[in-house]
Each structure stands twice: as C-alpha cells, then as structure tokens.
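Note that this complex is displayed minus one protein chain, with the remaining chains in position.
All chains are identified by letter, namely A and B, in their written order; residue positions are counted from 1 within each chain.
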C-alpha cells in the first residue's frame, strides 16, 4: 500500500517535470520560460520528495529529504529573481515586450 | 528482451551524455555551449553514482556543474564574448 501511494506521488512529480520541460521548450521569452522552469523546481521536486518521504524508513532519511526541499525552495527563487532582474536591466525592448507597445 | 530498468536508464544517460558532448563542440554560441557543458557534468555525476563511485559524483557535481561554469562565464565576460554586458 505504501509503495503504491509513493509511486503515485513520484509519477505525478515526473509528469510535472515533463510539463515544465515542455514549457521551457515551447515558450520563447525569458520571463515566460522562467515561469515554466520554476514549476518543475517547486511542485515537481516537492511531489517527488513527498513520495520518497513515504518510502523512507528512518527519521534521518526524512530529515535529509526535508533539508533538500528547503535548500531548493530557498535557492531557486533567488536565482529566478536574479535572472529576471538582469533581463529587466539589460533588455532595451523590455517595455514593449512585456507591456505591449 | 528482458532488461532491467536501471540498465535502460543507464543507456539513456549515456546517449544523453554523447549528445551533449557533441552539442558542446557544435554550438556556435559560447554561452549556450557553457550551459550544455553544465548539463554534461550533471549527467556525468549521475553516471558516477550508477558506477558506484559516489566520491567522484560529489566532486563532479560540485566542480563540473558549479564552480567550472562560474569560471567559464567569468572568462567569457573577461574576453567580452557575452551579449548584454557592458561592452557586448
């Protein structure tokens, strides 16, 4: 029973990852791509790690997984923020691109 | 044809590894080449785990994907090969 639930969670996580990859591939502008990539980092990773936590058989295992999630959820938004800031500062057509005309 | 799942995953990883190695050398844009090289290092780290040498995997992930690409980007900035920086 435990394995089945964990499997469902991990499969959902991989599907989210696949969707975010599809988004990165199909969208053409940095900001849109960032949105797609952030989905895989937060929700996909979260679902996969929840599945692994259900499978884990030790308190230290679970603590390590939670630390991993915490690290990702701290570092990934900061990286996205920096990418967005650089795009805003360096792209000359930013206003046209984002706000239209 | 009875293959284990881990064998299939390893074969897929090797195919990706070769693809990214060719990609690094074919790409004209140096920025993209550095990012593809980061992907190469990450795949290599996973392959090291499959080959049962976690020591090398940790080193590969930290040096290849982390510090190396920072140094490559800094070099590209130093020789003014990046678009959008001060001298473009």
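Note that contacts are C-beta pairs under 8 Å (C-beta built on N, C-alpha and C of every residue); 3 or more make two chains touch, one makes a residue touch a chain.
Methods note: contacts and distances are computed from a predicted model.
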item: Hidden subunit of the complex - UniProt protein name among "Multicomponent Na+:H+ antiporter subunit B", "L(+)-tartrate dehydratase subunit alpha", "Peroxiredoxin" or "Putative spermidine/putrescine transport system permease protein"; value: "Multicomponent Na+:H+ antiporter subunit B"
item: Neighbouring displayed chains - absent chain, whole complex; value: A, B
item: Touch criterion as defined above, residue of B:19, B:32 or B:62 at the omitted chain; value: B:62
item: Residue numbers in subunit A that touch the chain omitted from display; value: 71, 74-75, 78, 81-82
item: Touch residues of subunit B, complete complex, unshown partner; value: 53-55, 57-59, 62-63, 66-67, 70-71, 74-75, 78, 86
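Assume only the chains that are shown with their structure count from here on.
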item: Cα-centroid distance, subunit A relative to subunit B, in whole angstrom; value: 20
